[in-house]
Every structure is written in C-alpha cells, then in structure tokens.
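I have a structure here, written as structure tokens, and I will follow up with some questions on it.
What you see is the complex with one protein chain gone and the rest in place.
Order of writing sets the chain letters: A, B and C. Residues in each chain are counted from 1.
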Amino acid sequence: MAQRESVSDMNNTQSAGSPDLLQNLRNALRQFAAERDWDQFHSPKNLAIALNVEAAELLEHFQWLPDAEAAAIPPEKCAKLREELADVLLYLIRLADKLNVDLAVAAAEKLKINATKYPVHKARGSSKKYTEL
Amino acid sequence: MAQRESVSDMNNTQSAGSPDLLQNLRNALRQFAAERDWDQFHSPKNLAIALNVEAAELLEHFQWLPDAEAAAIPPEKCAKLREELADVLLYLIRLADKLNVDLAVAAAEKLKINATKYPVHKARGSSKKYTEL
Amino acid sequence: MAQRESVSDMNNTQSAGSPDLLQNLRNALRQFAAERDWDQFHSPKNLAIALNVEAAELLEHFQWLPDAEAAAIPPEKCAKLREELADVLLYLIRLADKLNVDLAVAAAEKLKINATKYPVHKARGSSKKYTEL
Partner (left out) sequence: MAQRESVSDMNNTQSAGSPDLLQNLRNALRQFAAERDWDQFHSPKNLAIALNVEAAELLEHFQWLPDAEAAAIPPEKCAKLREELADVLLYLIRLADKLNVDLAVAAAEKLKINATKYPVHKARGSSKKYTEL
C-alpha cells in the first residue's frame, strides 16, 4: 500500500518537467565527452564494460570483510568508496543516455515490477528469488 | 570552461533543498525493504555484490556484439536493457544510502575531480588513463 | 565428431590418476593459505567476490579498445595481463576446492553440455544464445 504510494510519488516527480539531477548530470557528461572528443570511445558496449569495472572496484573494498564489519567502513576508506559510487553513477547515466533510456522513468517502472514480483506477504523475511517464492 | 559551468549548475541543483529524484527513490527503497524485512540482507557487502551481478547482466547483452552494432540494439532487447539499467541504479542508491553517501553530491564532486584528471588539452581524442596522459 | 573425440580425450586424462597441474596448484594454494592462516577469510562467498574483482581487472585492459586492436595488445601490457589471467585461475581453483568441485571433471562435462546446446549445424556462424537458436 504505502509502497504503491511512494512509487506514484516518483511518477509525479518525473512528470514535473523541470530538469532534475539525473538530467543535469547527463548534460554535464555529454559536454565533458564532447570537449574531449570521447564519443568515439563511448559505445554502449564500452560504457557497459566501464560500468562493470567501476562496480568491481567498489566491490573490492568489501572483499575480505565479514558481513557485519562491512557496515563499519573505516573513514579513510569512505572517501574512496564515495568516488567509486560516483563513478558507477556517472557511467550508468552515460550509458543510459547512449541507449536513449530515461533512467528515472526506468527506475520507477522497475520498482513497480519488483513490487509485483515480491508481494509483501510472500517476500517478507525471505531472500529467495521471486522465481522461487 | 563550459564544463566548469555545468558542474556548478549541478551544485545549485543539489543545494536547492527540494527532495530530488534520487532522494525519492532512496525513500521508496527504504520503505520497500522495511515492508519486506529485508534490511537484514542489505549489508553494504551484499548490496555491492548485487550491484555487480546486475551490472554483469547488463554487460551480457553486449557480449558478442561488434562495437558498431552495439549502438543499434534491437527493440525487443531494449525493454530488458531498461530493466537492467534500472536495477543497477536501484542497488546503487540503496548501497549509497547504507553507506550514508549522498550520490548527487558525490557525483558532482567526482566530475570535478575528473575534469582535473583529464584536462581538455591533454585528454582530447585520447582514451588513455589519466596516469598515462 | 572430432569434438566428441577431443572431449573423450579429456576424460582419459582425468582418469589417468596421476596428479595433474590443477591438483598441484590446488595443493600449493592450500598450503599458501594454511601458512598464512587465511582459511578464515576464504569462504566461498569471499572467494567468489575475489574472482570477480580479478576478472574485472582483466577486463579493464580492454575497456576502451576497439575489438580489432584488442587482438594486438602492446607487449608492456602483456605481462600485466598474464598476471590477471593467473589471478583468475588461482582464485577459481581455490573456490572450486572449497566447494569440493573437481574443476577438470566439471570442465569436461560442461564441454559436453555445450556440444549438445550448440550443435554444429545450428550454431555455425551464429553468436546467438542456445535458447534463441
């Protein structure tokens, strides 16, 4: 119930029409690439690779940590983690741009799909995949 | 120059204070997890794994494509790609939330760092890493 | 035909019983970990993470290369690539060991499965997934 409301909130935000943060970042990245003549390298395939490389750099920080400790990242690692998170977002935005996907709309739609795949009464307290629920 | 302007645009957006799209999604995901009692599974380590798994599912679509063809994804694949892009964004937002990182601020900062690492006159037309420029 | 023969060759090799290279490496890695008291970190989950991190470091070398150029890796990169390939193999052997999987047998079996999934007359010249052939 509450879930459905928050999803519809997001639709409102999208239809608001004012340029949002993701669009600003997308535009900044377009300009960044254009100034450096980087569009020749930014095929969707290459950007998907870059996204994976950055995601793995993020993962590396958790490599040998017990799950519990992972919650308490030492502060000196936090700055590096912030950068890795940002790298993933920037490549994701760039890739979505090249594929003409509106990330905000796609994310709101996916949340709705997830709410259907994982209804509260079935998914509560379970980490099973929806195909096994 | 133009680059610098667009980066500062983003700072303005962030400081605007009105809840933006990333914050709305973060809140929706918090609620989604709370309703399903999923916080027990959402350690940063597990979320970083999930992020990588989704990023690889995205990459799989480009696996055997020549770079050029990758630009022209067949429409039936597009819907699947949209979902994978959304999955990456949703896990990224969730992970950032658990690490207390403001993704929007982090991304704007990283763009500035990248502008310093890759000055236009050095990086133009080159795909080299900044350490090799 | 020829395919079937080469797969059966491999079965012969496995059943030969003399310790092979993969077993030697597995034993060396067991000893390496024991000497350093590293078994506490080498859960299957952590090793699977490490494997992914190393695979992504390998991928990073191809990140911005056109497919064609990728065939011609500059020699100074080759030494690094060799190390990344080795890292992937070492973690793979270690993970298989912890899961009690005989990699050699598993690989020979998978080749047979692949031969069934991708019969020559259907798969010839096609990069489609077997589910789409």
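Keep in mind that, in the parts below, a contact is a pair of C-beta atoms (placed from the backbone, for glycine too) under 8 Å apart; a residue touches a chain by one contact, two chains touch by 3 or more.
Keep in mind the model is a prediction, meaning the values are calculated, not measured.
S.K.: In the complete complex, the non-displayed chain touches which residues of chain B?
M.R.: Looking at chain B, the ones touching the missing chain are residues 41, 46, 49-50, 52-53, 55-57, 59-60, 62-64.
S.K.: If the missing chain were put back, which residues of chain A would it touch?
M.R.: Considering the whole complex, chain A reaches the absent chain at 49, 52, 64, 66-67, 127.
S.K.: Write the list of chain C residues that the hidden chain touches.
M.R.: 2-3, 6-7, 9-10, 13-14, 20-22, 24-25, 27-29, 31-32, 35-38, 40-41, 43-46, 48-49, 51-52, 55-56, 58-59, 61-62, 65, 67-68, 70-71, 73, 78, 81-83, 85-90, 92, 95-96, 98-99, 101, 103-104, 106-111, 113-115, 118, 120, 123-127
To be clear about the criterion, only the chains that are shown with their structure count from here on.
S.K.: Taking only the C-alpha atoms, how many degrees of rotation bring chain B onto chain C, rounded to the nearest 5?
M.R.: The rotation relating chain B to chain C comes to 180 degrees.
S.K.: Find the two chains joined by the most C-beta pairs in contact, please.
M.R.: Result: the chain pair A-B has the most contacts.
S.K.: How many angstrom lie between the CA centroids of chain A and chain B, rounded to a whole number?
M.R.: Averaging C-alpha atoms per chain gives centres 4 Å apart.
S.K.: Which positions in chain C are in touch with at least two other chains?
M.R.: Each of 49, 52, 64 in chain C touches at least two other chains.
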